[in-house]
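Omission of a single protein chain aside, the complex is shown with its protein chains in their original locations.
Chain IDs A and B follow the sequence of writing; residue 1 opens each chain.
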Amino acid sequence: MAGADPQTPPMLEVRGLDVHYGAIQALHDLSLSVKKGQIVTLIGCNGAGKTTTLRAISGIVRPSGGGVFYEGASITAAPPYRLVRMGIAHSPEGRGIFSNLSVSENLDLGAYARSDHDEIARDRERSLTLFPRVRERLKQNAGTLSGGEQQMLAIARALMARPRLLLLDEPSLGLAPQIVQTIFKIIREINERGTTILLVEQNAHMALKVAHYAYVLEVGRIAMADEAAVLEKSDAVRKAYLGVG
Amino acid sequence: MRSLVDSSIELRPRLGPTILASLWPIVVGIAFAVAMQLFVKPNINDYFAKQLLDIGISIVLAVSLTMVNGFTGQFSMGHAGFMAAGGYAAGAVCYYVSLRIWGTGGARGSILSGMPLDPSGLPSFAVGDLLFLGSLLVGGLVSALLGFLVGLPSLRLRGDYLAIVTLGFGEIVRVLIQQTEPVIKTAAEAAQTPVLELPIHVGGALGFTGLPKYTSLFWAYLVAAITIIVAFRLKRSTFGRAFLSIREDEIASEVMGVNTTRFKVWAFVIAAFFAGVAGGLFAHTLGVGLSAEAAGFMKSFDVIIMVVLGGLGSISGATAAAIVFTLLPEVLRDPLATPAWIVVAILGVWASLSGLAAWRSREGGAERPWVMKLALKLLIPGACVVAIYLAGKNGIDLSPYRMIFFALLLILMMIFRPEGLLGVREIWEREAWSWLIGGRRKAVAASPPQGGGS
Partner (left out) sequence: MDQFLQTFKDGIAIGSLYALIALGYTMVYGILKFINFAHSDVVVLGAWLSLVIARQAEAAMGWGAVGTASGAAPWWFGGVVLVAAMLLCGVLGFAIERLAYKPLRKAPRLNVLITAIGVSLLLQNSGQLPAFFGTKPKSIPPLVPDTVLFSIGQVQFRVLDFAVVGTALLFMIGLDWLVFRTKVGRAMRAVSHSPTNAGLMGIPVDRVISFTFVLGSMLAATGGFLWALKYTQVKQPADTSWTLLGLKAFVAAVVGGIGNIRGAMLGGLTIGMLEQFGSAYLRSSLADVYVFGLLILVLLFRPGGILGSAAVDKV
């Protein structure tokens, strides 16, 4: 566990969040917290509200109740672009690649909120070292990349914002097992370099392996929450999410 | 064992009662149209009669456009083009057939067409009336055919392409009409011209003059009644209901997929048909000079305003808006001289503005106290009535500001009451008035759920 002191306040805290889509309530009184330096994962089935949680945190959907706090300050009503300036990067579901732009331009967009050119160049270099596949395709149109490459580009782009908190939405979705392995390896690497990560995953197996702490989401409510290692061994989780006896 | 077909035939309602049930609206419509001509017309002055006639034609236009813009969520902006095309087609048939048969372009109608009783004792439904009816149908069919040709390519594409194509279509019609040849004035000349060449002699830039003036209150309200009946049948059809329920939801309409094209094209063709018939009525109206300008988009915009303000999808709303929109210029011109109408107009203005006053509380914001809501509901329309009254008192002609008023109304309506005055509801449905009585509106989605997701 990456040196989490129980006394320090969490980096991100979600308190009593309610989200409605029209008449349908997607999230019920949801609370969770992410400690600095950790990887926290949010696992659950399709439709459980995982993506909605991330979208509510980064201000894409407006919650009807509850609040979101980042480093002690409320960010509940903040528009998404403000959060980027505060050090939160969100790599959205479906990767959110701009397929009408080149790979290189996509990367640059990640640093849109920054103006420290030298540092940006350094971060760009660092991201490309992390993802050599992306470097090979810099000039290409981003729409021509394969799914795995697009996911790598999405993460590399999120890193360009030099985030302190990284929200990742299903990075393993639709990827071949080998690429999933690579991506999770990199996720751990990013965390070891000091970035806190909130990871939303359907692939509970991989997510629990890499995370420090985990929440299980069921139909818009937190069903379980514990250390990832503990949950991985719990019968309920093994049955429902890991497909083990 | 009985087949499914047999049992479903049994379930079907019996033919006799069904025909009766679907016939009564038509009977009522005819009776109403006859009453307008025979009992209302003799008791009002010519000026008011002309206003009533204009209202009738406006109703046909507004209700027919509601079928497209209201029911299907597509947006046609070329209604005047269809109207002009139908008007010219009907005019050509009516005029040249008259010229060929009777040697003059004059009308030979019955009292239903507003003609004096013929001393020679012609029956009340004369040959001329039949000719007029026939030419109205021709006008409608020509227009419907054009609607099919325009609708088929553009209705396959995204909604707003239809807007631009129909707008362009109206322009094409206008330009083509301007290219036509001068009207043939005499029977002798008409007899020498080949029949197929006659339709191009409709006046060109000078306008189509000399048309027999058959259009009467009877005809206008007969067509209006039929249009309204057809619109209701379309709205209550399986597809009509499906469309109304999903119109606002783009994802759902995408899911509906290919099947929707047929309904869209049908609605569009039917609407074009009635626009064409309305054009025929317009062409044969006393005091109307039919010219290419009838196809211009300013006329289309007028109809769009009626449909939008009435509530996209509300037939009675479109009818009410057509009445208010046609009368309002007169009221604004000199409100005090038209005491009998001011009530109507004020009611109309008041009702449409009350829609605005049903101010939605902003998302996440606090609900406004009811006192404030009531004040808003009464204040805005009240101020409008006072302003109109004061302008009349001081002899200020407000009619140049008419379009500014309507433009502002459109913008504000889309922001504060996007579904129009009545939405898809009809005037007699209680839900249509919930905003007035003070029923709470349903919570509005924070944002549409995009994609699947967790």
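By our rule, a residue touches a chain if its C-beta (ideal position, glycine included) is under 8 Å from a C-beta of that chain, and two chains touch if they have at least 3 such contacts.
Since this is a predicted model, take the numbers as computed values, not measurements.
When the full complex is taken into account, the listed residue touching the unshown chain is B:I164, out of B:I101, B:L130 or B:I164. Note that of B:I172, B:L206, B:L286 or B:A391, the residue touching the chain absent from this view is B:I172. When the full complex is taken into account, the listed residue touching the unshown chain is B:I304, out of B:I184, B:V269 or B:I304. Contact with the chain that does not appear here is found for just one residue of A:G22, A:G47 or A:G96, A:G96. With the whole complex as reference, residues 73, 75, 150, 153-154, 156-161, 163-165, 167-169, 171-172, 175-176, 178-179, 247-248, 250, 253-254, 260, 296-298, 301, 304, 308, 312, 400-401, 403-404, 406-411, 414-415, 418, 447-448, 450 of chain B touch the missing chain. Against the chain not shown here, chain A presents residues 58-60, 79-81, 84-85, 89-92, 96, 98-101, 105, 108-110, 112-113, 157, 161.
The working rule: only the chains that are shown with their structure count from here on.
For the pair chain A and chain B, the distance between C-alpha centroids works out to 54 Å.
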